[in-house]
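Here's a structure for you.
The complex appears here without one of its protein chains, the remainder shown in place.
Chain lettering (A and B) follows the sequence in which the chains are written, and residue indices restart at 1 in each chain.
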Amino acid sequence: MSTRNVIDISELPHHGFDTYDPVWWGNNGLLAIETSMFAILIATYFYLRQNFALWPPPIAQLTAPLRPLPDLGFGTANTILLLLSCIPMAITDRAARRGDRDTCRIGLGICVVCGLIALVLRGFEFPAVYFRWDSNAYGSVVWFLLGMHMMHLLILTGETVLLFVWLLTREFDMKHRVDIVTIGVYWYWVVTMWLIIYAIVYFTPRLDLRT
Amino acid sequence: MTEFRKTKLLTLAFGALGFLSSCGGIQNSINPAGPNADSLSRLWWLMFYVCTAVYVLVMIALVIAIRNGGRKSDLNPVLNPSPETETRKRNAVLSAVTATVVILFVFLIYSYSTGRALTADLAQKNGLSIELTGHQWWWEVRYNDVDASNIFTTANEIHIPVGVPVTFTLRGGDVIHSFWVPNLAGKKDLIPGKVATTWLQADKPGVYRGQCAEYCGLQHARMALWIVAEPQDQFNAWRQNQTQGSVPPATDSQRYGQQVFLSAPCVMCHTINGTRAGSNFGPNLTHVGSRNTIAAATLSNTREHLMQWIVNSQQFKPGNRMPQNNLGQTELDALVDYLQSLK
Partner (left out) sequence: MSHGLTRKSELAQISDEELAAQMDRERAELERTWAPPTGLRGWLTDTDHKRIALRYVVTAFVFFVFGGLEAALMRIQLARPDNHFLDPDKYNQIFTVHGTTMMFLFAVPIVTALGIYLVPLMVGSRDVAFPRLNLYGYWVYLIGGILLYTGFLLNTGPDAGWFAYVPLAGPAYSPGKRVDIWAQMITFTELSGLAGAVVIIGTVFKMRAPGLTLNRLPLFVWAQLITSFMIIFAMPSVMLASGLLASDRLIDTHFFNPAEGGDAILYQHLFWFFGHPEVYIIFIPALGFISSIVTAFARTKIFGYTAMVLSLISTGFIGFGLWVHHMFATPIPQMGQSFFTAASMIITIPTGIQIFCWIATLWTGKLNIKTPLLFVFGFFANFIIGGLTGVMLASVPLDLQIHDTFFVVAHLHYVLIGGSVFPLFGAFYYWIPKWTGRMLSETLGRWTFALMFIGFNLVFFPQHILGLHGMPRRVYTYLPESGWGTLNLISSIGAFILASGVLVFIINFLWSRRAGEVAGPDPWAADTLEWSVSSPPPSYNFHNLPVVQGRHALWEATPDAPVVRGLSTTKRETLVTSVLDAEPELRFEIPGPSIWPFLVALGTAEAFIVGIFTPWAIMAGALLTGAALICWFFGDPNYENRPAIESPSKVASPPELRPKEV
């Protein structure tokens, strides 16, 4: 060991935004895992579709629609809500970087509300599918897609609540500012995944890709 | 180092021993009896010889490397090997990689063309057409024909004419099974919800054993089948016989046996054409007397075995779907008389 020359790191900060902090890498590692999971689940959706002449399959009931496509109402409302929720999240993100505690509080609060409403809307999306998870393979895979995403909405909202509570009750320190920015990444990811799943679940059957 | 070499020699010796004890035999993929298995066997031997040569060469290189390296006594790390050594190493590695690529390419082409030849023929085969459905733990065999009166169902024993390609349509009945007769062809899975096709041909008369090759539960080990390849006229005679209904009982004992059959649980699972037993849950017994084995090629079809199987099939194939049958000796004798008469 040399005592003549050293690299003195005693003035370095404890936390940094984005790629500086290990937490960014950990978070993105987890998101990579979940993205893989969704990608494979989406592949499963299309794989199962090959087994069906009509997708969604017809319902043998006089009162059922001819093609029981998922109703667009709640899903579309949710999509719009989630897209709009990116705005308060982006504002909060920037406020966290600046160190603006009050904006962060308000922004996170709005995000919490958005998350909760999204969860409620998601609850209504399940019945809009016309099939249960145990009706057939179509029902199973659509409920799984919606359900896995809902699990992420739940975790996202939960984490946002935690951070919100921390902001209300404890110090606005660097570590938690980095956490807010990290939640932002997760937030955008959940919304992006939803856009893809929304398009697949609600629209690809409508496009009637097979002649 | 000596130890290493010793153990290498031992391995090679065992390998040779193993091979010497190998040649010949049924249910043997390197003893082909048809064109399908034959081209696969050829592919096997090509790959085997080339791979063995590669392995020997690499092992020689390794042994030389060990001997070279083992001679030095000073163990200070070498951090800057000379440029000539580096160049020589680079060239050696590049040559080895090139050789690898070439060999793989040869394998790929040969493998692909073998595969193409085997499936390309599938579309053109106009010979015999058989439908196989896999069940836990027996094979349902149905001979198809354009003339409906030539269609019949049997189990576990398949007869084919020599020199004629036979197309198999494979369906999974419950779980995944795999149809494999190594002397004649590679295997193909029977998957519920899917239909598969394969073909094979026997070029020599003989009996070839096959076995289920996809784990299918408790008695996977005892789900085998026989393919009997016979000259065309013999085959025609056999087939003709199979399309007939069951042989009516001739003796009193056989008649009594038939009564036993029809009043025992047997009718819940088995079909005998010409009687009112018509269930498809278990193997079709219309011509069971003509088969060489029972219990999916587990037991030879003798009087003794039939009796033991009927009374307590669980002792031979524990877990199979056939219940135990508590029959008195007279009933049993008569029943077996009857079954053996169903040729």
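Keep this in mind: a contact is a pair of C-beta atoms (placed from the backbone, for glycine too) under 8 Å apart; a residue touches a chain by one contact, two chains touch by 3 or more.
This structure is a prediction, so every number in the text was calculated from the model and none was measured.
Undergrad: Could you tell me which of B:I151, B:L218 or B:A250 touches the chain that is not displayed?
TA: With B:I151, B:L218 or B:A250 as choices, the missing chain is touched by B:L218.
Undergrad: For the chain that's not shown, point to the residue among B:A37, B:V141 or B:V260 touching it.
TA: Answering carefully, the residue with contact to the hidden chain is B:A37.
Undergrad: If the hidden chain were put back, which residues of chain A would touch it?
TA: 1-17, 19-22, 25-26, 29-30, 32-34, 36-37, 40-41, 44, 47-48, 51-52, 57, 97, 99, 101, 133-141, 143-144, 158, 162, 166, 170-175, 177
Undergrad: Footprint of the hidden chain on chain B, which residues?
TA: 1, 3-4, 7-8, 10-11, 14-15, 18-19, 21-22, 25-30, 37, 39-40, 43-44, 47-48, 51, 54-55, 58-59, 61-62, 64-66, 68-70, 72, 74-79, 81, 85-86, 89-90, 92-93, 96-97, 100-101, 104, 107-108, 111-112, 114-116, 118-119, 136, 172, 174-176, 178, 180, 182, 185-189, 191-197, 209, 211-222, 298, 318-319
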